[in-house]
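Pasting in a structure now, in C-alpha cells, and then I'll have a few things to ask.
What follows is chain A.
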Amino acid sequence: MNLAALLPAEILAGTALAVLLADLFLPHRDKAYLGLLSAAGLAAALGGTARQLAAGLHASLWGGIFLLDPFALFFQTIVLGAALLVLGVSLPYLERWGRDDGEFYALLLMAVLGAMMMVASRNFLEIYVAMELLSVSSYALAGFLRPDPRSGEAALKYYLQGVLASAALLYGISLLYGLSGSLDLSVVGARSAGSLGVVALVLVAGGFALKIAAVPFHMWAPDTYQGAPAPVAAFLSTASKAAAFAVLARVLLTAFPAAQGPWQELFAVVAAASMALGNLAALGQRNVRRMLAYSSIAQGGYVLIALAVATPTAVAASLFYLAVYVFMNVGAFSVLSFLAGPTGGEELADLDGLAERRPALALALAVFLISLAGMPLTAGLMGKLYLFYAAVQGGYAWLALWGVVFTVVSYFYYFRVLRHLFWGTAPPRPAAPAASVPAGLALGAATLATVLFGVFPQPLLQLALHSLGMLR
Partner candidate 1 sequence: MGQPYLRLAAAALILAAFVLGTAAFLVWFERKLLGRMQVRPGPNRVGPGGLLQPVADILKLTVKEDILPEHADRPLFRLAPLMAFVPAFAAFVVLPFGPGLVSADLNIGLLWILAVSTVSVLALIAAGWASNSKYALLGGMRAAAQMISYEVPLVLSLIGVVLAAGSLRLGRIVAAQAHLWFAVPQVLGFIVYLIAATAESNRSPFDLPEGESELVAGFHTEYSGVRFAFFFLAEYSYVFLAAAIATLAFLGGWSGPFLPPVVWFLVKTYAVIFFIIWLRATLPRIRIDQLLSFGWKVLLPLSLVNIFLVGLFRFI
Partner candidate 2 sequence: MPEAFGILTLATLGGALGVVLATDVVHSAYFLVLAFLGVAGYYFLLGGEFVGAVQILIYAGAVAVLFLFAVMLTRRRADPVWGRSPARWLGVGGAAALLAWLLLTHLERHPWPTKLPPPAPHNTALIGKALFRPFVVPFEVVSVLLLAALVGALLLARKEGGAS
C-alpha cells in the first residue's frame, strides 16, 4: 500500500538512475534518447499522479510522514506538468549548446522528485530533505552552461542565498522541535504556541520564501533567471516556486492555525512588497529574461495574497493561479530559449520584428505576456480576478487594490515587449533555428492551455477548490 501509493515518485527516481547509467554507455550522438527516456518517465509519473488525483486519493503513509491528499496531488501534477514542458524545450536548447549530456536530465528528474516529495510531506524532516534535493539539483542545473560565466554566477548566487535560507529553515525547525518534541506537522503547531513559536515560524517561512523569490529573499532571482539555462529558469520560476508555496501553505494552514493573526500580517506585507518591488524593478530592464525575473517576483507576490487572506477561496485561487502560471511562464521563457544563442539575443532590441521573422513564436510569446499581464481571454486574468476577489471578500481590500495598481504598472513593461515584437523594425539577422517537434509540442500545449483556461476557467477552479477540501 505504502509503496504503491508512491509509485510515481519511484518511477521518477528509477528513471533518473537509468538516465545516469545509460549516459555512461551511449555514444555522444545518441544522447537525445536520454531526453526521450526522461520524458517517458515524467509522463508516466504525471499519468500516475493525475490518476491518483482523479480517484481522490487521500492516504497517510508511513505513520503520517507522507500525506497524499488532493492538495499534494494537485501540486505534484503542477510540478510534473511544468517539468514535462521544460523538458520538451530543453531538448533542442541543449543540442544547440552542444551540452546534451545525461546529467541535465538526471538532475532535472531529481529536482522534480524533490519537489514531489516536498509537497506530500507532513513531517519537517522529510520536508527539509526533499527541499534540499530540489535545491541541490537546482544549483547544479543553474550552472549547467559552465563555460558561460553568467551561468556560473547564476549557480553561485542561487547557491549562496539558498544555503542561507536553508540555515534559517533548519534553525526554525530546530526551535520548533525543541518546543514541541516532534517534527510532525499535525503535532508541532499545537505544542509550540507562544512568542517563541512565532519567531521559529518566521525563520521557517524565510526558508521557503527564498524559493518563492518573495521580497526580501528575492535577490538571487534576477541574476539566476538571467544566467541559468533558459529552461532551468523556467523550471525554477514555476515548479520550484509552486512546490515551496505548497509546503508553506500546508505548514501554516494545517500546523499553525493558532498563530494565524501574526503570519497573516507578515504575508500581507511580504506580498505587497513583492508586488511593488517586482513590478517597479521590471520597468527598467532592457534584458527580457531579467525583466521576466522581476515579473516573476511580482507574480509570487500576487500568489502570496492567498496566505495573507488565508480563506479557502483565496487558497483555491492561488492554486488556480499557480497552475496557469506554469503554462504562461514556462512558455515565455521557452520562446526566449529559442531566440537566444551563446552570444545573447535576449535584449529588447533582439525581439524587433520577430512577428515577421517567426510569426508563430511571436504570437505565442504575445499570448504568454498578455496572460502574465492579466488581459481578458487569458488564464492570467481569471487567476488575478479570483485572487483579488478573495482578498476583498476576506477583508483585505487594500491588498487587492494594491495588486490592481501594480497590475496596471506591469502593463507598461509587458506591452513594451509586444511593441518590439510587432512594431519594431527588424534588422537583418540570421533566422532563428527551427523549433523541433518536442519543443513545438510543449510550446503549443502551453499556448493552448493559457487561452483555454482563460475562456473556460471553471473546471480548473473546481479542481482547485476540491483539492483544498481536505487540506484541514
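On how the list was made: all candidates are chains of the complex that A comes from, given by their letters.
We take it that contacts are C-beta pairs under 8 Å (C-beta built on N, C-alpha and C of every residue); 3 or more make two chains touch, one makes a residue touch a chain; residues count from 1.
Every value quoted in this text rests on a predicted model; they were computed, and no experiment measured them.
Of the numbered candidates 1 or 2, 2 is the chain that chain A touches in this complex. Residues of chain A that touch candidate 2 in their complex: 6, 13, 16, 20, 28, 61-63, 65-66, 101, 103, 106-107, 110-111, 113-114, 117, 123, 125-126, 129-130, 132-133, 136-137, 139-141, 143-144, 146-147, 152, 155, 179, 194-196, 199.
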